[in-house]
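First the structure, then my questions, so here it is.
A protein chain is absent from this complex, but the other protein chains hold their places.
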Amino acid sequence: MRGDGRRANQLRPLEILVDYLEQPFGSVLYSQGKTRVLCTASLDEGVPRWLRDSGRGWLTAEYSMLPASTGERTQREASAGKQKGRTVEIQRLIGRALRSVADLEALGERTLWIDCDVLQADGGTRCAAISGAWVAAARALGRAGLSRALREPVAAVSLGIVGGELLLDLDYHEDSSAEVDLNLVMTGSGRLVEVQATAERAPFDRDGLDSLLDLGEAGIAAIRHAQEAALDAAP
Amino acid sequence: MRGDGRRANQLRPLEILVDYLEQPFGSVLYSQGKTRVLCTASLDEGVPRWLRDSGRGWLTAEYSMLPASTGERTQREASAGKQKGRTVEIQRLIGRALRSVADLEALGERTLWIDCDVLQADGGTRCAAISGAWVAAARALGRAGLSRALREPVAAVSLGIVGGELLLDLDYHEDSSAEVDLNLVMTGSGRLVEVQATAERAPFDRDGLDSLLDLGEAGIAAIRHAQEAALDAAP
Amino acid sequence: MRGDGRRANQLRPLEILVDYLEQPFGSVLYSQGKTRVLCTASLDEGVPRWLRDSGRGWLTAEYSMLPASTGERTQREASAGKQKGRTVEIQRLIGRALRSVADLEALGERTLWIDCDVLQADGGTRCAAISGAWVAAARALGRAGLSRALREPVAAVSLGIVGGELLLDLDYHEDSSAEVDLNLVMTGSGRLVEVQATAERAPFDRDGLDSLLDLGEAGIAAIRHAQEAALDAAP
Amino acid sequence: MRGDGRRANQLRPLEILVDYLEQPFGSVLYSQGKTRVLCTASLDEGVPRWLRDSGRGWLTAEYSMLPASTGERTQREASAGKQKGRTVEIQRLIGRALRSVADLEALGERTLWIDCDVLQADGGTRCAAISGAWVAAARALGRAGLSRALREPVAAVSLGIVGGELLLDLDYHEDSSAEVDLNLVMTGSGRLVEVQATAERAPFDRDGLDSLLDLGEAGIAAIRHAQEAALDAAP
Amino acid sequence: MRGDGRRANQLRPLEILVDYLEQPFGSVLYSQGKTRVLCTASLDEGVPRWLRDSGRGWLTAEYSMLPASTGERTQREASAGKQKGRTVEIQRLIGRALRSVADLEALGERTLWIDCDVLQADGGTRCAAISGAWVAAARALGRAGLSRALREPVAAVSLGIVGGELLLDLDYHEDSSAEVDLNLVMTGSGRLVEVQATAERAPFDRDGLDSLLDLGEAGIAAIRHAQEAALDAAP
Partner (left out) sequence: MRGDGRRANQLRPLEILVDYLEQPFGSVLYSQGKTRVLCTASLDEGVPRWLRDSGRGWLTAEYSMLPASTGERTQREASAGKQKGRTVEIQRLIGRALRSVADLEALGERTLWIDCDVLQADGGTRCAAISGAWVAAARALGRAGLSRALREPVAAVSLGIVGGELLLDLDYHEDSSAEVDLNLVMTGSGRLVEVQATAERAPFDRDGLDSLLDLGEAGIAAIRHAQEAALDAAP
């Protein structure tokens, strides 16, 4: 049993508040255990210069952790004057994940901005950001009559090998001591979008990778269910 | 009657959620109408270099608006690589307001970081940030056994002259068309900490300033009451 | 009696050299005691993007202290790579003060750049910058046949409560020990443009604020007189 | 058959020049087809602040593409004033890959700087950088009598699904049209260090991932052989 | 005859106001024709890290043009966030010139900061900065009882070939159309410190260079005389 009483293959409790804010087209407060991410999707007319007159739209993502979202306050990137490498890496991942299910021709010459701001961080923030961002994007595009610009859902979950055990949905404490860390992004139809497996402490073998992917598929299915339920419940 | 049905001297509904996050010493989700600010107070051992070995502590504040907090998405300062002038001005005001009621000797050689992140902006964000930050600071210091480092409460409210009428607690729409704009910061004992009156469209006279200050004092008293109630209700 | 022999309600000696430089449209070396600010006003064709085709002009201000203007050399902001928060706050104040008396329709689609560079700092530099900048702006617009783009004069003065006494026009030494600090900006017609009162050491009350405003009004009248005299004396 | 006549499972020709420069401890000009990366490893006494007095060393990597390394000149990051997101992501990957086989206790309180500068880019630059960097690191540590600070070799290769076919070691042309892109990092003992599979155009399934991993393992073995041969041939 | 009536070998009128400011150790308002530079020299205890405990001091220079110093306003570097290449090049030249006559052992572990801020620019600002900075440095060191830290005077002048004619001390108009541009820095004892000759429009020959150097030597002698006279006249 894990520190919080979960089984190895159990997700933390999910809570997905749709339309958390009143202003943007799509806003979602996505909680997975103590990890809490505010995901918004804002639609702008126009595209970056290199796409003008192409008939295609663009989707891009930004990610940030509020200074007090972590146990010890972290420095605010805006006052440091630059984004950290980790931030850049994560926001590129979120953008790729969402674009993998987007139909940019159907979007037309518009830009969909995804913003994921972590209010509280307890592990798995990049995966929570992806899962929440899809709901926000679906909501924003639905309201704008552009639902066809998302081909299907996308969700993500983190996994790892900790003390030799394969665990689904690591919290911060588990993540800090994991030997292997896997971020898995999959579509609603059960296909792979991104597999990022990293040896944090020791190299791993193909069997371990396979078992992690099996475990992750089951977790993603549960997240997918919660995403749909949240959207259905929204007015 | 105003757009949202309020009387000229009426505040928007206040909601003050204490301990909104689990991790930092003090966290408050402060809502005043649609304006919603997450205020946190984190205590660090140590002080900036120029205060070392002085026996005195330091209190400083940072402010940010999430990109989607406004009706139209605004650029993220961390990706722009610098804070805007407005941000810098506001966070300096928040810091001064809190320091005016802090006893930095009593704080000892520690730094209290105030972070105010606007989740949704509908006018009056800098004043909401101050009112919320005081609650977060009181909570953080209380938990750390340092309550004596805050001498008394502080709160703030914005006011203005709009279409010739004196209005308390402007929302974004009212603020955009105000002739005169006043940000008022006062202590719990009813004394002035900061008066910032600005002619946005037309210079004003001493009578107008006096009437605004009267109106503001009443508003501050109500906010003070809500601050105390929120703190009392916290466990 | 004050350190330099002044009475509490006495300004430092004013010297306003109009057309100090030969090149820009308007240039003024403004001295108030030892505080010495070079204020220039340069007129550019064109406006920022967000004003194009609006028929309106723009006025903006920048402020800087030369590294050696203070008793101890301060770091040059250009080599630090960013402007300090204090600088940003001051240049926004100067811009608002000048715009409060500008008629931007009458200016047409032009930009008036105000630059205030402090050659020697002995307190009150932001107020000196405003008072000097108005003379430079009036001169620049007069030469360009655009005098109608300034509706009336504007001037500023700093005041404070020091050791319980109300003092007009603080020098650096007085400013460093003030309990309350007030920056007052008023128009030629005696109306208020900006009131910024700050409790530096102790909160203050309405009576103190009222007395400071009375004292400031008298000081502003004297500065107004010197501004007019300097302009009249210019060729 | 592929554009350059290779079979699907064939690497491009490898050339590994050890001690390409005279000055640093380890320098390698690593060519894989037209992709050419200068990898250097420099040993500094001392570690970053957060490792001081820990008895452990540090290894960190930086990556850059020379402006003219690509078909069309790309902007120099030093003159743009910041590294691009792609650069940051790649240099973090290189660092992680090398640290996965490093024994930082054995390194002692020293820092090993890995620099990978792409002279000519034709696809697979991040994998070439890892494979070359290991040789440079081994050389630098060997010369310093610190060979024990590398536990075993590490190498990397890129693969993809292009037009439905699984291809090893993509060149730029193939990479631009790949449906799926996989960067694989493995140790000399055949274990996995990093698996980064990304759906560039269409999600993929587990079978595809498995076949790519099989193909990659064979490619890595060949690169491993070349790395050893190059080191052995060095004086 | 030149535009302003000067002969080819004639300097513009020099005016050197010593102790122009009251605060820093040395301050000089140096005017050469319409070019006007405020040069200050401030002495700090301590040296950069790489000189600590060496017993030697350091001398460094910074240069800036006020935005309105030129005919058309130029952007303020502090608000652009970086110094221009030209600025960097000039301040390095000023520093080298002054260091060439400094005795850094005699200075002891102190730093002499030279700041040259151009109030009005009409050609030759870098040379005027050097000539003025020497006076400011001599004054600052004299007051601090460190006169021995300057071995001898240094001065600079610009020259050029304009329309085939060799001219001393170019103004902006002449400089803009010069075929060859020479900045010459010499010591009081008539030796060379820096010769920077640049073909702006057409390569030049040794004879041209020789004649320019002859012309420059005479000009420097006159500047040297004015520097001494200004220092002698100071109290």
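Quick notes
A, B, C, D and E are the chain letters, set down in written order, and residue numbers restart from 1 in every chain.
The rule is simple: contacts are C-beta pairs under 8 Å (C-beta built on N, C-alpha and C of every residue); 3 or more make two chains touch, one makes a residue touch a chain.
Just so we're clear, the structure is a prediction, and the values are computed from it rather than from any experiment.
Note that the absent chain touches D, E when the full complex is taken as a whole. Screening E:S131, E:T187 or E:Q227 for touch with the missing chain picks out E:T187.
In the complete assembly, the contact with the undisplayed chain comes from D:G81, out of D:G81, D:G108 or D:G190.
Checked against the hidden chain, the listed residues E:A106, E:A144, E:V195 or E:L231 yield one contact partner: E:V195.
Touch with the hidden chain on the side of subunit D covers residues 21-24, 27, 34, 36, 38, 40, 42, 44, 62, 64, 66-73, 76-79, 81-83, 87, 113, 115, 117, 119-120.
In the full complex, subunit E contacts the hidden chain through residues 82, 85-86, 88-89, 91-92, 96, 100-101, 186-187, 189, 191-199, 203-206, 208-209, 213.
Going forward, only the chains that are shown with their structure count from here on.
Counted by residue number, the contact pairs of C-E are over half the same as those of A-B, the matching pair from B-C, A-B or A-D. One simple way to say how far apart two chains are is to compare their mean CA positions; for subunit A and subunit B this gives 32 Å.
Per-chain CA centroids place subunit A at a distance of 50 Å from subunit C. Computed centre separation for the pair subunit B/subunit C is 28 angstrom, with centres defined by C-alpha atoms.
The multi-chain contact residues of subunit D, meaning those touching 2 or more other chains, are 82.
If each chain is drawn as a node and touching chains are joined, the picture is a simple open line.
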